[in-house]
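Here the complex is missing a single protein chain, while all its other protein chains stay put.
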Amino acid sequence: MDLSLSAEDIAFRDEVRRFLASNVPDAMRRAHDLTTSFLDDPAISIHFHRALDRRGWSVPHWPVEHGGTAWTPVQHYIFDVECGRAGAPVYNSSGSHFVGPVIMHYGTAEQKAKYLPRIRSGEDHWAQGYSEPGSGSDLASLKTRADSDGDDYIVNGQKIWTTHAHKSNRIFALVRTSREGKRQAGITFLLMDLDRPGITVRPIIGNGGDHEFNEVFFDNVRTPKSGRVGEENHGWEIAKYLLEFERGGSVIAGRVRAQFAKLVRMVGARCPGDPGVLARMAEIGTDLDAMEMLGLTVLSELQTGGHPGPISSLLKLRWSEIRQSICELALDAIGDDALRWIGERPLYENLQLPQEDEETLAVTLRYLNSRAYTIMGGTSEIQTNILAKTLVGL
Amino acid sequence: MDLSLSAEDIAFRDEVRRFLASNVPDAMRRAHDLTTSFLDDPAISIHFHRALDRRGWSVPHWPVEHGGTAWTPVQHYIFDVECGRAGAPVYNSSGSHFVGPVIMHYGTAEQKAKYLPRIRSGEDHWAQGYSEPGSGSDLASLKTRADSDGDDYIVNGQKIWTTHAHKSNRIFALVRTSREGKRQAGITFLLMDLDRPGITVRPIIGNGGDHEFNEVFFDNVRTPKSGRVGEENHGWEIAKYLLEFERGGSVIAGRVRAQFAKLVRMVGARCPGDPGVLARMAEIGTDLDAMEMLGLTVLSELQTGGHPGPISSLLKLRWSEIRQSICELALDAIGDDALRWIGERPLYENLQLPQEDEETLAVTLRYLNSRAYTIMGGTSEIQTNILAKTLVGL
Amino acid sequence: MNLQFDSEHVMLRDSAEKLLASRFDFRAFQKLIDGEPGWTPELWTIFAELGWLGLPFAEEDGGSGGGATEISILMEAFGKYLVVEPYLATVVLGGGLIAALGSATERKALLEPVIAGRSRLAFAHDDADAPTTAVRRAGGYAITGAKKVVLGAPMAETLLVSARLDGTVGVFVVPSDAPGVIVRPYRMVNGERAADVDLTGVTLPARALLGGNEDAGSAIELVIHRAIAALSADAIGAIATMVRATVDYAKTRVQFGQPLASFQALQHRLVAMKVKEEEARASSRLATLALDGPPDRRLRAIAGAKAKIGRCARAVHQEAIQLHGAIGTTNELSLGAYAKRLVAYEIKFGTTREHLARYGAMIARPELAAEGLLSAAG
Partner (left out) sequence: MNLQFDSEHVMLRDSAEKLLASRFDFRAFQKLIDGEPGWTPELWTIFAELGWLGLPFAEEDGGSGGGATEISILMEAFGKYLVVEPYLATVVLGGGLIAALGSATERKALLEPVIAGRSRLAFAHDDADAPTTAVRRAGGYAITGAKKVVLGAPMAETLLVSARLDGTVGVFVVPSDAPGVIVRPYRMVNGERAADVDLTGVTLPARALLGGNEDAGSAIELVIHRAIAALSADAIGAIATMVRATVDYAKTRVQFGQPLASFQALQHRLVAMKVKEEEARASSRLATLALDGPPDRRLRAIAGAKAKIGRCARAVHQEAIQLHGAIGTTNELSLGAYAKRLVAYEIKFGTTREHLARYGAMIARPELAAEGLLSAAG
């Protein structure tokens, strides 16, 4: 057993570092550092996405024939660590990680040809139409209906928590095409354009003042059946396939470690002598190390063709908690500067202060935003229910 | 509103202090300080009990006609605080707090005449025969049976967790006299002598090495029906009446505060500069203050004839946790001295060291014993279930 | 020992409830705090009419002689209904200083317009860095310094400024538009307004020194303790509201065919929240009643309450959001506004950690650790 990088790994790391050094300019990094929501503003991240696309790295985990790389799991890990370290923007992965793999796995040749290149290039921004006001953790109870009308569906209903719907041009949604049999049996997986008549997007503003989420209303929206993925009423299987990706997420150790390093700098600058903050910071560091090690163990299994298994729910559960604890301790580190509220967004356009002061002003907003980490993408309670079955065997 | 003691209260406090000063000799106090189990050894506490009896204070909460005092709630509180401060022994309250009130409320004239004076004087030591191996939190499932045979019952079965059964001469037990109808309907409340043929007491040793608990086996034990309290098959109502006392317990703020003051001294002597320990100690102190304040609020209601209500479960839940946290922090305060194990009991007979060293050796044992606080007398989980209904209204 | 409301307490609580409940509108609250001036002068007038602005002041000063308990009753209602008007700044802090330090004449002159609702006060105390100093001048003083987090300063006509005089500290009455005074207002996380205040050679007449008192240190400490106790009651109002909202949500929100409240794992967490509410309420009561007790018990009760309630506030606001799920993280519900109010509570007048350390230093004295809460001294 060992934790060492091979010579090839080192060479790859240096190659990634060179790429990032020339494609993550200071302004982009600052915008990322001053973004208090989970995702960066597409207006920022698109430039990075395009640079990745030019380099052939925008969808590294995809099969090569669709424009992916043939990276080893360790190379993916290195790439992630370096992106975090470089402060590269985080862009909406609904396309690259969710609907992309679904289209590859279940889509028609036409769908693959139409959608995959635009995901790769960043031309398309996808929103995810899953949750509904009455259907959160209990997804199968969804009510948004798609009624057949010749070659089209007529869609009526409402989706909620659609991340960046206001900045997306397409949406993939679970819709009800039948009310017979089991609730799961009547669900269809449907791709739609967001500019269709009858679609209204209403913003939902977070406690931290960020606009990440939206409600999307469908009022007799006519959309072609050619957007249907898989068979009618077989969408639930696809949804489960996709949820695997959402839950596991990509290896985010690098992102969290970068966030943690920022916390360490902030504590060093703001309250270097506070034993309570230092002790808590150390605890978070040991949590982070343990989770990174768990992630690497999964990688090691993947490298030899193994399967992560129930660990993916554990990773979602704990990574979201650790990220929250970092945001929370930052709040504790800055004393009464945390009282100040900045209403304007985005911060990177509305602030002109020394870097340290700007990052201080983002702390409270980010803390408030971070409370969603343990809710979005499968609540901690749902992850725990899953782990009770899969990990503990109850 | 005010938190002040009246002139009469102060006079009473001084009277109690004078009593304790002359009836809690150093040896008794040392034995108490070196007792790692919940209760003191009757060999020690009996002397204090007798002194209380001489003073008319051994069952202060009883009605005057049975030898109680007419103290106000505040006087009870003062008495408790001063006993804690003086390091007076804690004696088994199964008689004075559990079976005594039951006999007063449900017992016959004969039972009152026979048992109450001996509880008051400390002549009788009572054990509680409730739990069974298969019936812990789910008490109503108990199986120990009492079959009618003329003027006697023939008792067969097994009780467990009977505190100090090995140091008691009598036991009150819940036994099954009928298997018809609801499980609760076939239960009878029965008083027995522990020296009856067919009764075997087997010790259960705790993780901390203390002998507090026992199994009590009943093998065709013949015991007179005159020991039955209330009607046959009506024991469950009595059990619930008694549980009220067990859960609420007496006002124990004074005991816990004395324990906390000892922790403060120990920390001051062993790790006065450890910020982690000091911060935790302060947190525990604020918890203690809040709980004492809650207890006083209940007292204030009692003084004006109010009823504590669901708070009693809350008090049991939190006081047991706070006592545990005190024992736990002591463990953290003494470093590698906590590694030493003393097998012999009682400590007050087997140690001859400077006071500080003796108390250090008791820390680990007491920590291990303290884990039972949140289990015995109604587990924290059961208290929480009760509070979900009574306090939260779920 | 008596810990129960008397009939006047109940009347005060009910009248506050009646007024504020009838006016509460979360959308209006959001508009109010997002805009200017960030408070409602009309509501302030009603406070005056109800006598709330004179509540704690002596009757000879035009007040109604209420005590800390009465203040805590109002403050709990303010926390419950997200009141952002500068009551704490004007009545408890500003008014409290004037009542404690001012001469009869000053009390009359300065409190009358406050009680009438015509003017507001703010206490500029925390120094941004170097201590603010007052230098004696012919016929008066010149004050220079920088104050931070001055609650209510943006809407205050009169600032009470603490400043060093040689070794001691005095409180100076400074019109907020006096030459050399710069008020830099900002909005706080909970929607309230505060300001940083720069004072550059502000020239004041000799009578500007409140009560002519050159050693106001202990009076200032007591007033701040009163403010912490009052603010703690406000926090209880917010905590209790979040707990109630979460319990109600759990009873009505159906997932997997059952209300959330039927899931035992959530039931136990709801109980834990309610227990924290009860403990926090008890701490707040303790702090309130300790204000008139001996100084070391007072400090212990105030620091302990701020630490304990701060810890409960953190846990409750986080759990309330988590148990609400996604909707709890948004402005769609008022829940977030209460969370932000509790975040602000944790920081004002010293953070939870700072007060925990103060409390720890007190109870590190075993004789104090051993002392129960009831005491001879009233």
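The first chain written gets the first letter, and so on, giving A, B and C; residue counts start at 1 in each chain.
Going forward, a contact is a pair of C-beta atoms (placed from the backbone, for glycine too) under 8 Å apart; a residue touches a chain by one contact, two chains touch by 3 or more.
As the structure is a prediction and not an experimental result, all values here were calculated from the model.
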Of C:A28, C:A109, C:A130 or C:A265, the one touching the omitted chain in the full complex: C:A265
Candidates B:P25, B:G306 or B:G335 - the one touching the absent chain: B:G335
Option touching the unshown chain, where B:M1, B:V201 or B:I375 are the choices: B:I375
Full-complex contact with the absent chain, from B:G136, B:P224 or B:P310: B:G136
For chain C, the residues touching the chain missing from this view: 263-265, 267-268
Touch list for chain B against the chain that is not drawn: 131, 134, 136-138, 141, 160-161, 204-207, 213, 274, 276-277, 331-332, 335-336, 338-341, 343, 364, 367-369, 371-372, 374-376, 379-381, 384
Touch list for chain A against the chain that is not drawn: 1-5, 9-10, 74, 77-78, 81, 85, 253-254, 257-258, 260-261, 264-265, 267-268, 272, 278-279, 281-283, 285-287, 289-294, 296-297, 299-301, 303-304, 311, 314, 317-318, 381, 384-385, 387-388, 391-394
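The rule is simple: only the chains that are shown with their structure count from here on.
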Chain whose Cα mean lies nearest the overall Cα mean: C
Centroid distance [mean C-alpha coordinates] between chain B and chain A, Å: 54
Intercentroid distance (Cα basis), chain C paired with chain B, Å: 42
Sequence positions of chain C contacting 2 or more other chains: 353, 356
Where chain A touches two or more other chains, by residue: 276
